[in-house]
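One chain of protein is taken out of this complex; the other chains stay put.
Labels A, B, C, D and E are assigned to the chains in the order they are written; within every chain, residues are numbered from 1.
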Amino acid sequence: MENNIVEEFNDYRSKMNDKIMSSNNKIIKRIFNLDTNAYQEGSLSEVTKEMLGLACSMVLRCDDCVKYHLGKCHELGIKTEEIQEVFSIATLIGGTIVVPHLRRAVEYWEALGKVTK
Amino acid sequence: MENNIVEEFNDYRSKMNDKIMSSNNKIIKRIFNLDTNAYQEGSLSEVTKEMLGLACSMVLRCDDCVKYHLGKCHELGIKTEEIQEVFSIATLIGGTIVVPHLRRAVEYWEALGKVTK
Amino acid sequence: MENNIVEEFNDYRSKMNDKIMSSNNKIIKRIFNLDTNAYQEGSLSEVTKEMLGLACSMVLRCDDCVKYHLGKCHELGIKTEEIQEVFSIATLIGGTIVVPHLRRAVEYWEALGKVTK
Amino acid sequence: MENNIVEEFNDYRSKMNDKIMSSNNKIIKRIFNLDTNAYQEGSLSEVTKEMLGLACSMVLRCDDCVKYHLGKCHELGIKTEEIQEVFSIATLIGGTIVVPHLRRAVEYWEALGKVTK
Amino acid sequence: MENNIVEEFNDYRSKMNDKIMSSNNKIIKRIFNLDTNAYQEGSLSEVTKEMLGLACSMVLRCDDCVKYHLGKCHELGIKTEEIQEVFSIATLIGGTIVVPHLRRAVEYWEALGKVTK
Partner (left out) sequence: MENNIVEEFNDYRSKMNDKIMSSNNKIIKRIFNLDTNAYQEGSLSEVTKEMLGLACSMVLRCDDCVKYHLGKCHELGIKTEEIQEVFSIATLIGGTIVVPHLRRAVEYWEALGKVTK
């Protein structure tokens, strides 16, 4: 059942991204391209960049962004202890207002762990 | 089925607004009145004002506010190409954190197009 | 049926908080402890502190935080007229972007009133 | 010298508010009027309302709003221990991102204490 | 003297933008390019787009962004009554927390009016 929140998120995200990419909106298409490029290995590793994306998503309190970066962190093999340290820095910086997003993040991370790769 | 997200939003909004307007809270009632006045034709057209409301709602990442202004934009006959330009400016200003709200906005705009007027 | 939104919120919150407190994340555990201490009677009463928490949660537009503080305000016997004044100040400070959260807050407060203590 | 940050803030605020109130912008004039009304004694005391305004201003990280409400709190005779509890709740809710605003708030509160009434 | 706040803003902005564009940061350079493209005439006029940029900057409470878009609005010949309606919608949506930014925006708009073109 926990897999469902992962699949549900990925399915909706893919469906709507396809719709957006098939439209004529050049500015948004370029933002999507930049988004792919920005997280590729450069002076910083992909692992560091995904953790940056995760922390920023938490302090900005965007559940879907948190889910996306948690998915990427999971693919890259980042460990639970490392994710917890990202969570703790984000919660400290963003305050207790981040806690409801932390709850959902913890739930999603657990669900990712049960996905058969 | 897509109609449902439009009806569901409008029904809940009406029900709760009625409840709020029937209470004794003068400050909030006046804010609601101001909200109606502010978007009426003045030096700027209603069309421009609704697009301002839409863009602000997107950068502030308020899905319900986005839905409300999309509904108004639809009533006023604003075209999809114009809405897309509002979306692109809001996404550029607000960053990729706006993208999940863009997905839901695109879905809602599509649903509005299927509503029989 | 209205009780459900109260129970649902409390159940999910308890389940996930237990999970978080059983992990090794010291920083987050300490933030949770601080959160308990900060709202205890001091120079300011618990009532005042919970209203501060409620107002801040509304302007920061965090539905779950609003629900939590509304629950506490209800336990402490704060009256509907007082809650409405907190709502009106928060809506004035935070602007119409707060209104969708106000709708859900009004609904939750009503649901709390129907909970048999 | 510390008085200067108080005078400077009040002078600029008065000058610009006069300019705004002398313009034809009805919506903004009404928002200004609401702002005066909302903080008047009602079901909640002025003291409680000013503390709500202060806490919201801190979590939203608006230095000028913090200064304004600190000035009001000072006029109403709110004690330093009470102000500190408002500060601590706001910092906990808003996170360490609030700390730079806390520094300026502490400085301003101290300056207010040196103003000869 | 009022010219100074305009010149000061433009000079610092140009100096730092040049520095940023002369660095190797491809992602940021592309964001800067997108920023130029997004406000060009398309389905929506430049005038409408600059007003969207102004409103979004106000609700996000970014003084420098407000100044930039006010400068553009001034170049495009947008009238004071129109600017005031943008201000009023932004203040209503964003709440009284926007007011300190409104004060500075009104001051800057006045300063722009005194700039000899």
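Everything that follows uses one rule, which is that contacts are C-beta pairs under 8 Å (C-beta built on N, C-alpha and C of every residue); 3 or more make two chains touch, one makes a residue touch a chain.
Just so it is clear, the model here is predicted, and its values are computed rather than measured.
Seen in the complete assembly, the chain not on display touches A, B, C, D, E.
Residues of chain B that touch the chain left out of view are 59, 91-98.
What chain A contributes to its contact with the hidden chain is residues 31, 34-35, 38-39, 42-44, 48-49, 51-53, 55-57, 59-60, 65, 79, 81-82, 84-86, 88-90, 92-94.
Listed for chain E, the residues touching the missing chain in the whole complex are 12-13, 16-17, 19-20, 23-28, 31-32, 35, 56-57, 60, 62-65.
The rule is simple: only the chains that are shown with their structure count from here on.
Listing every chain that touches chain B and chain C alike gives A, D, E. Comparing the residue numbers each copy contributes, chain B and chain D share more than half of them at their mutual interface. Remark: rotation between chain D and chain E after Cα superposition is 120° (nearest 5). Averaging Cα coordinates per chain places chain A and chain D 37 Å apart. The set of chain C residues that touch two or more partner chains comprises 31, 35, 56-57, 59-60, 65, 81, 84-85, 88-89, 91-94, 96-97. Taken as a contact graph, the chains are fully connected, with every chain touching every other chain.
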